Structure formats: structure tokens, C-alpha cells
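Sharing a structure below in C-alpha cells format, with a few things to ask.
Excluded from the complex is one protein chain; the other protein chains are retained at their positions.
What follows is chain A.
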């Protein structure tokens, strides 16, 4: 294929992915906005006033970056895992496998779709948060970089999950039993400085902590961990997971006999 044909194939996959999640927007775009509104009302307004400031910021200000990141993480992951597994399940993935589209284009097309949904949902949640607080971005570049890298890493996670999944249960196990606990324990609702040294040390092994804190630093200028260390970690994760995803696709894990 010529570079132009490869570009068309890539855009085709991205357009199909975006068309998919916008067609079912009540399932994909609306729920995070509703859930996060409830978080803002309950944790930010009702309980937050009693908690008081966190690391020198209003509790509402403190949790907004974490909740935006939480939406980006879950939406990016959910988009790729559900879309790719559905294609595997319906065998419509064969439409792509019989075509000359290279595997790296298939992968990047799905990742772009996952990132698009993650970032759109993150943007919607950010708009909702403006009803409850004001956002003065300390470092817009860091905000954008962290959001892009986080959505990329979790799109990759969703892709790997879908490659290994053989039934629908398999695509809900990781989000329920791994992703959700790690997100809740990743410093979305509290600073790890509140924890004892043991739990602080354990929290440092949670990759989501770095993403949430890098994003929070970009918004507020305050973080539990060094933001550029967090960015470095994200880049390493992205490279490692991309390589694994491409290897699985080249091997045809679960999609070629």
C-alpha cells in the first residue's frame, strides 16, 4: 500500500470507531457525565465542605483533576476493549484481516478511537466541573500531554485485554477488579501525604497515581509526585504496551488460526 492508501485505511478505522461510540452516546458519553456530576455534588459540595482544604486547595478543586483523569482512563479502556472484542466475537475483524491494511495501522486506528472517546469524555467532565469550580490551568501543555498519554496507555490496555478475551466476562474482569480499585486508590480523592509511610510506599507502586498527579500538577501546580517522572513512566508504559499489542496482533492471538 502507498502511504496515501495507508492513511485512508487509518482514517477509515478511526471514523468507524468514532461513529460507533457516537451512535451509542447514551451508553458511552452520557453516563460518565452523569456519574461525575454526582461525584461533584456529593463529594465536592456536600461532603467536601466538611472535609476542608486538601494540600492547600478546596476539596472540590483537589478532586476535579482526578475525576477528569478517571473518566479518561475508564472511557479509553472501555472503548477499545468492547469494540475490538465485539469485532472478534462477531468475526467482523476478518474484514480487516483479509485487507492489506498493515497490523500497525489496525492497532493505531483502534488506539486513536479509544483516545478520541477518552478525551471527549474527559472534556465533557471538565465542562461539567466548571459548574462547580473554576479551573486555572497551571501548565496547559502538561495537562494535554498527560491526558493524551494516559488515554493512549489505557487504550493499549483495553486492546491487550480484548486480544486475550474469549468471552464477554473476560472484558469486565480487568475493569472491575483491577482498574477501578487502582483508580480509587490512585489519589483521586486524597493526597497520599495523608497516609502512613507504609501505605504511601505501596501507593507509589500504583501507576494511576502518577497519571492523576501529573494531571493535577498541570491544573493546580501541586502534586504528590514529580510530574516529569510521571510523564517518563507513562512513555515507558506506552512503548512497552504498544510493542506487546503489535506482537499479539502479528501472532494473530485469538483472531487467526
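The rule we apply is simple: contacts are C-beta pairs under 8 Å (C-beta built on N, C-alpha and C of every residue); 3 or more make two chains touch, one makes a residue touch a chain; residues count from 1.
The rule is short, and it goes like this: contacts and distances are computed from a predicted model.
Not every chain of the complex appears here, and the one that does not is recorded in UniProt as "ABC-2 type transport system ATP-binding protein", selected from "Stage III sporulation protein AD", "PadR family transcriptional regulator", "Na(+)-translocating NADH-quinone reductase subunit B" or "ABC-2 type transport system ATP-binding protein".
The chain not shown here is touched by just one of A:9, A:36, A:54 or A:121, and that residue is A:9.
Touching the missing chain, out of A:45, A:92 or A:166, is residue A:92. Contact residues of chain A toward the unshown chain are 1-2, 4-6, 8-9, 11-13, 15-16, 19, 23, 86-87, 90-92, 94-102, 252, 256-257.
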